[in-house]
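Incomplete set of chains, arranged as in the complex.
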C-alpha cells in the first residue's frame, strides 16, 4: 500500500472505532483490512441474562460490530439487511471474546460476510452470516 | 387462571424483568403471557453506530429480549439456538420501540418464535425468527 | 384495476407459472397479487428423505417458489439474496401443501418477504423469511 491508501485506512479505522454503541458495549476494533475486521469485547456482569449466562444480545452486538466493520472496510457505505446467528457455547463473565468478520463475496450492490465469535482460547461461541446492501456513497 | 397460576406468572414476570442486560439497555418487560411477550426500549444516543443510525446490535438486543421472554413464558428453561433478523427501517434517536415475541410452534424439546420490532406509530423496524432448545428444568 | 393492469397481471401469472423447476416439483401457482402469492404442491414419494419423512429440500422448493412469485409480483425483476427457514412439523406423503408469500416491506432496491407452508387443514409445516435485491429491469 502507498501513503494515500495508508491514510485512508487510518481514517476508516478511526471512523469505525468512533461507533457509539460499540463504545457503550466496550467493543474495541483491533484490526481492519479490506474485507476483514477483528474486534474484542470483555464479557461483563451487565451482559448477564435472567438465566445467569451471557445474553444473546451481547454476543450479537460484538458479532454485528464485526459485520459492520468488515463490510464497510472498503470505504463504501454498507448497511445491514440480514443477520443469522447460531449460539454455540456459553461463556463465563470476565472472559474476553474475539469476533472476526470476513468477506465471503462482494458485488457492486451486495456483500455476504461470515462472522465468528470465539474466546481467546479459541473456543467457538457463535457463528453468523450477514448480508449488506452497498450504497453508492463513500464513508469518508 | 386460579391464584396459583397468577402467582407463578407474577414470579416469572419478576424473574424475566430482573435480566441484567435488559436493564443495561433500558429494555422493559410490559406484558407476559404463555407464548407471548411485549417489551419496549427507548432508542438513545448511546445506540448510534458509525453511520449515525441505530446500531443493529441495539435493535437485536430488544428483539432477543422479546424472544427470551416469550420462549420462557411457560416457565420451562428455554435457551436460544438460532436467531435470524431482517433490518427493515431506520429510526430516530429518542423514539420508543416495541418488540413482540409470539410462539409459532412449541414441542417438548424445541420452539419457534416470531419477533417484530415496531415504533409506537406501528412502523416495522425489524422482523426476526428464533429457535430455542427447551430443557427439562423449570425456571422457578 | 383497469384493463391494462389486468393484462399485465395475466402475463406475469403466465410467466411465473412457466417456471421449469416448479413444474418439475409439481408446484402450482394459484393466486398472484402485488406483494402476495399462493402456491400448492402435492407431497409425493419422490420427496421422501432417508429418514422416511419429507425432505427439507422439497418443503424449501415450495417455500422458495412462493418467495419468488410474491417478490416478483410487482413486475420488477427481484433476485433472492437470503432465505431462512424453520422446519416445524412433518407431513404424510399424499398431502397437499399450501405456501403463501407476503411482503413485509419493499423499498426501491430491496424487499423482505414472509413465507408460510401449511397443510390444507391449516397445520403449520414451515415458516421462512426471504430477502431480495430488486433490479432496475422489468420482467415483462
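Which chain is which? They are A, B and C, in the order written, and residues in each are numbered from 1.
Simple rule for what comes next: contacts are C-beta pairs under 8 Å (C-beta built on N, C-alpha and C of every residue); 3 or more make two chains touch, one makes a residue touch a chain.
Keep in mind it's a predicted model, so treat the numbers as computed, not measured.
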### Task
Count every copy of the one sequence in the whole complex, not only the 3 placed here.
4
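Note that in this section only the chains that are shown with their structure count from here on.
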## Note on the structure
Between the Cα centroids of chain B and chain C the separation in whole angstrom comes to 29
### Message
Using Cα averages as centroids, what's the distance between chain A and chain B in whole Å?
### Response
22
### Multi-partner residues of chain B (at least 2 other chains)
84, 86
## Note on the structure
Contacts from chain B onto chain A in the complex sit at residues 15-16, 18-25, 45-51, 55-58, 60-62, 64-65, 67-68, 72, 77, 79-87, 139
#### Entry: Interface residues, chain B side, partner chain C - complex
84, 86, 88-89, 104-105, 112, 114, 124, 127, 129, 131
### Query
Can you list the residues on chain C that touch chain A in the complex?
81-82, 84, 109-110, 131, 133
